[in-house]
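In this view, the complex is presented without one of its protein chains, the others remaining in place.
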Amino acid sequence: MKLSRRDVLKGGVLAGAGALLGSEGNRLMAAIQGSGPDGHDSYDLAQPENILYSQCLQCNTQCTVKAKIQNGLLVKIDGNPYSPMNLQPQLSYDLSPQAVAKVDGHLCPKGQAGVQSIYDPYRIRMVLKRNGPRGSRQWKAIPFEQAIQEITEGGQLFADIGETRHVPGFKEVFVLKDASLAKALGEDVSEVRAGTMTVEDFKSKHKDHLDVLIDPDHPDLGPKNNQFVFQGGRIGPDREVFAKRFTFNGIGSVNWYAHTTICEQAHHVAFLWATAQWAVKDGVGSWNKGTNHMKPDYTKSEFVIFWGTGYTEANFGPTPMGPQVSQAIVDGKLKVAVVDPRLSKTAAKGWWVPVAPGGDLALAFGMLNWIIENKRYDEAFLRNANKAAAKAGDEKTWSNACWLVNVETGKLIRAKELGVGNETQFVALVGGRPTAVDPEDEKKSVVGDLDVDTTLRGMKIKTGFRALRDSVFEHGMTHYVEKSGVDQATIESLAREFTAHGKKAAIDFYRGPIKLTYGYYAAQAIIALNLLIGNIDHVGGFAPGGGAWDSMGGKPGKPFDIGKMHPGALKPFGVKLTRESSGSYESSTIFKRDGYPAKRPWFPFTDDVYQEIIPAAHAGYPYPIKILWLHYGTPVLSSPAGHLQIKMLQDTERLPLFICTDIVLGETSMFADYVFPDIAYLERWGNPMGTSPVTLTKTTKIRQPVVTPIPEVVSVQGEDMPISMDAVMIAVAQKLKAPGYGKDGMGSGWDLKRPEQFYLKMVANVASGDKEGDAVKEASREDQDLFLRARRHLPRGVFEPAKWRAAVGGEWSKVVTVLNHGGRFEKADKAHDGAFLGHTWGKQMNLYVEPIGSARHSVTGKFLSGVPVFQELTSFDGKPVVFGSEYDLALFTYKDIFGGQSRTISNYAGQMALMPENFVYLNARDAKRMGLEDYDTVRLEAPGFNGTFNLASGETVTVQGKVKVIQGIRPGAVAVSWSFGHWAYGSKDMTINGQLVKGEPARSKGLVPNPAMAVDSYLKDVCLTDPIAGDSAFGGSRIKLVKVASGASDRESVHTGD
Amino acid sequence: MNRNAKILWAIWALLALLGGIGLIERLFLGHRLAAYTSYVPWGMWVAAYIFFIGLSAGAFLLSSLVYVFGVHKLERIAKLALFVAATTLVMSLLTIWFDLGHMERNYEVFTRPHFHSMMAWMVWLYSAYFALLLGELYYALRRDMKSLSAEAIREDDRKLKRLATIGIPLAIAFHGGVGALFGTVSARPFWNSPIYPIMFLVGALLSGGALMTFIVASFWPDKDEAWLDLLQFLGKIVLGFLLFDLLLEWAEFSIPLWYGVGPEASLVKYVLFGPFWYVYWVVHILLGVAVPIYLLAAKRDAKSINLASALVAVTFFAIRLNLVIPGLVTPELKGLENAYVDPIGNHLSYHYVPSFFEWQILMGVVALGIAIFYLGRRHLPLVPNSTSHEVSK
Partner (left out) sequence: MEQSLQPSAPDSRRAFIEKVSSAVFAGLALNGVKLGAEEKTNTMPASGLPPMPASPFQLSEHVDQDVLIRMQAELERTMKKPFKERRWGMVIDTRKCTGCSSCTVGCVMENKLPPGVVYRPVINEERGTYPDVARTFTPRPCMHCEDPGCTPVCPVEATYKRADGIVVIDYDVCIGCRYCLTACPYQARTFDFGEHWTDNAAKGADGALALTEARAYQNPPNFEYGKHWERSEGLIPGSPVGNARKCTFCTHRLDQGMLPMCVSTCVGRATFFGDLNDPKSLVSELAGQANAKVLKPEAGTQPQVFYLS
């Protein structure tokens, strides 16, 4: 090998460094210089001291990753070989990080491109304050300390640009500070809601403190603290615990949100209620929501239906699913059917069922119809009414399919009502005889009659199963054929195949079938299909996943009980701004005032009704707000009809202070008053988390800082740290003297002045295990040494070993073990256990959902249903949604494998190079009919939407894109993928400190279809929404395409050959 | 200077200026500003290079008619032809040198010879040819620059003949070889044609002949009868080659088109009816063939011959573009065009239109060629009676 000048120079540097630092220094220098001491060029990325484990967040699958550092910079991301997400089966946890350095696990293309998300030239480094009207793209950078001062104190913050209004600071919302007063008020509000205390009594009892309330006449709205709204987008699960601590227990506001209703909430909500457990406490029973996700056991299944999802593009996600599912299919062990209007990459691997967009409920009903009619369900399973019956029937789970329901009230019959037991027991007919059912009873098995429709004691009664059956048979098969767009033969063969594999079949579904106003019912219907074959917990069946180690430390024997380590914690109370999880409308004082229809809907069964936050704030219903903190989200871009929120965000009256944490100035944060830079996913901590049920073994993933942060490092009360969500919370809380921060913030001797003081304790909980003897091994000296060396590039303020160690005290060396592995991973052989999964649900499943079946729609006042019912698209007033006949195309959307929501446009080598712009996909038949050809530009128009909308500064955005004519899409449908169509995120020019910063036009290519999605005709300012799950309707909209330009030149330039 | 000359000089200055800027850009930014891509890896520079080299070979062969075959009619232009051959060779080599990713490594073709590479052969052959041209020029010109004995002139003539005789196969080899450079690329159906070497030769004679005709028509000192005679003779040669070339082209295009299937057919269609149809129909067929044939066959006056030969010489570049580019514009694997693209510099595209920067380099090279020709014409005894003419200027 030739010795170049560079090598010689390097040698010199090395020699010098070696002399100064001794042999260890020499080795280190060699690694830093990238050349081995023997003069050879080295492959730095294979050396353990250049490797750190953390977690991806290019999409929400949040895979475990192996980050590789060269010259102090992140240059490569691979899969963590210890983790079942990246290697299947994974390497033994006992192998040292040195040993496994040369084994890389796999990662999807977004994960691979993550370097460019971290290193995006448009990343924000300093706090930006708007220097013109909201949305003017005029900014000035201000010191962090000043920004914190301004947002806490408030004042005439924009006087310098001619806005003389008073802007409220956190001080004005942090009004109720006394924990015991908060508790007392909260308890009495519950009394008011329960009807056991009048508002007048409440007012007189608390007459000295009425000033802390938003409206003393409506004490159930809660304290003024609720006027601070934390709109977290992708906050969970990685910094959820930290942000909740701040919002709920630090500031005392109920208004903490994630973005789940623009994501897949109906799926989650349907699962949460289908798995809800009946818990009896002090003689009172209540339903506790269960788990939000189950997945087929792909490795052993014989038949899986991917219903509006897949294993190759989105879902949870290609990385953990890809190898298993691919192998099973090619081995001929697994057959897959894919219900999707487009030939997705998954559909390409199986039996494609091109359902009409939104036709899924009908399809599910068609299948249910055939299965019930032909008795292809697992009757034995469905008749098991409690745990004892399940045991006897060699099952792990049971269901309430044969429990009796009062048809009129929608309530399950209590044993007391029929005189066979008490108020916390249910009833099934056993051979026609009412029998009390105690779900958890392990001894007295109840095997009920399944198909019951009768009258008892004057009550019209059915079993849950019968209710479902009646709902399904309300319409005939032809109806479902028509509405689903799937022919009868296909529906039947799908149903037949699904029921032809015993328990070794399952349906995986995600966003596809549920983003509709009847999404909850569609989800419930698909869960019912799984339930009908009783596949839960069986090998090859439906799996709840391997679970995770507890990180909150609530269990005995854990080192840190995080929830309790909060002296003076406020207990927030009151109705949430979105009226979600805030009890029934009927129990509120607002109902007493307004009655039906509610001005805006209430959502007692769900959470995170994201698209409703800003419209509700704008409407001032149920109360006006003062401060909105948008974190890690861009509702304007990502929600259907989100563009309607632009005007609302510009209204400084109804939205007095608007702050954001973002990594780049985004489509929504561009309208903020203050934008704080945030640390990105490989620069920060996250609370330890589990993974999706795709992984059948116990898994805890850890996000930890592995990269030098891009945001400025600032001093917060004497502690250095990069500006971030965490830093802003720590700074504001300390400034306000809010409980739980600063010295002894987590209890005597445990400060909360720095983020890792919080997160590391959770890691320690994971390290200590869930039971005796479950702790990880302590890190050896060598591993501790590696731990330090591998972090040598991290700056002060991020990595200060002494501070990290102090955050967990004696737990340190176990914490090191977990961090050195990027989490905790159970042995792969724990996935299965005989005929069952290794980790089972082992609990009740609900075919009939009582809380929903017995509740009313807050706008129409009509009863909801405990079993799925067939519906079509409706607005909140219950009216069917109609589109003019010229809107003849059904719009739907999906995610490409390389696109991670709205934030991967900076991935030049990934998203941009793989597909510089997205397309408007059309079937060739439609294209021909409309005279459209490849690369023609079309504008999307919808009722009330002419294809364009305005941004603040008079700029307009047109929703238009290029046509791609394909065969792999259902005629009559139009697909537009996500992740494109930016008008911020570095795509446009802006001014900072008077200087022009050019945007990069390539980032604005393609289109986002969301503005063409239908608006609810009752509310008029928000998209169509599912009244139960609060889920936004990305489906159901009909549009027309207007040709804007011919694509002739594009066609010629590319397709010369054919 | 008269007005026309002033305009011409202004144009030259502009070419030189833009070319100079292009040169600087080339040196500091490499190939980033070029529009050719990894899928259309050869662009206008390569086309220009084979165009210039063709001119050189054509002019050279014309001179050989005199030195080897003693065609007396052309004797008077032999030296000029040699000089034009040298000038266009310099232009050609310069163009292709700029096209290299690592210009500084060009010597490696000699230090690391790869005998199987057609390109290596080309380089060696040019080098030999260049040396030979310099030799010929030396022997052809020195008699006019210092007084020589008749014996010495005869000796020079013999040397000239020997060199020119070696030169003929050399020129045929290297220019036919340029054809082979393309023709042997089996990966490229459009190029992969046994007819290429022949076509290249005919093309060289045509374009080189046309250039010489144009030069003779424009820059000859005494525009007398003999001159017209010479010009008409040259015109006939050009016409002959033009028709022959057309015949070859017809063969090349019509065979794949007969059934209209296969990749060659679609590429021929691309040439004829693709986005750059006008390059073929307007530039090549109308301006480069139809008009010149009319002028050369029907009109035959000096002006017409002048114009016709100029048209042929210049538009022949279009033929060269139509050779290099279409060979590259179709994905070798269908779908590759969309598999991965270059969002920054668009260098993973099958769409090629020369960038202004590429034109700039070309302008610079042309400006340099003109300058060399001008200086040569001015300071070297290239045409008869040039001295008197020079003085009168």
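Remarks
A and B label the chains in the order they appear, each numbered from 1.
Basically, a residue touches a chain if its C-beta (ideal position, glycine included) is under 8 Å from a C-beta of that chain, and two chains touch if they have at least 3 such contacts.
A quick note: this is a predicted structure, and the numbers were derived from the prediction, not measured.
If you put the hidden chain back, the residue from B:S56, B:T213, B:T330 or B:Q360 that touches it is B:T330. Per the touch definition above, the residue from A:Y908, A:F949 or A:F980 contacting the chain not shown is A:Y908.
From the options A:K281, A:R781 or A:K998, the residue with contact to the unseen chain in the full assembly is A:K998. Per the touch definition above, the residue from A:V115, A:V167 or A:V636 contacting the chain not shown is A:V115.
Within the entire complex, the positions of chain B that touch the omitted partner chain are 27-32, 34, 37-39, 41-42, 99-102, 104-106, 108-109, 112, 114-121, 123, 173, 176-177, 179-181, 183-189, 192-194, 196-197, 262-263, 327-328, 330-336, 338-340, 342-345, 347-348.
Counting over the whole complex, chain A has residues 1-2, 6, 34-36, 38, 40-46, 70-71, 73-79, 87-91, 95, 98-109, 111-113, 115-116, 118-126, 128, 139, 141, 311-312, 318-319, 322-323, 326-327, 329-330, 343, 345-349, 352, 354, 710, 897-898, 908-910, 913-914, 923-925, 966-971, 986, 992-993, 995, 997-1002, 1057 touching the chain that is not drawn.
Note that only the chains that are shown with their structure count from here on.
Centres computed as Cα averages put chain A at a distance of 65 Å from chain B. By the touch rule above, chain A contacts chain B in their complex via residues 908, 912-914, 916, 1002, 1049, 1052-1058.
Here chain B touches chain A in the complex through residues 263, 266-267, 270, 274-275, 329-331, 334, 337-338, 340-344, 349-351, going by the rule given at the top.
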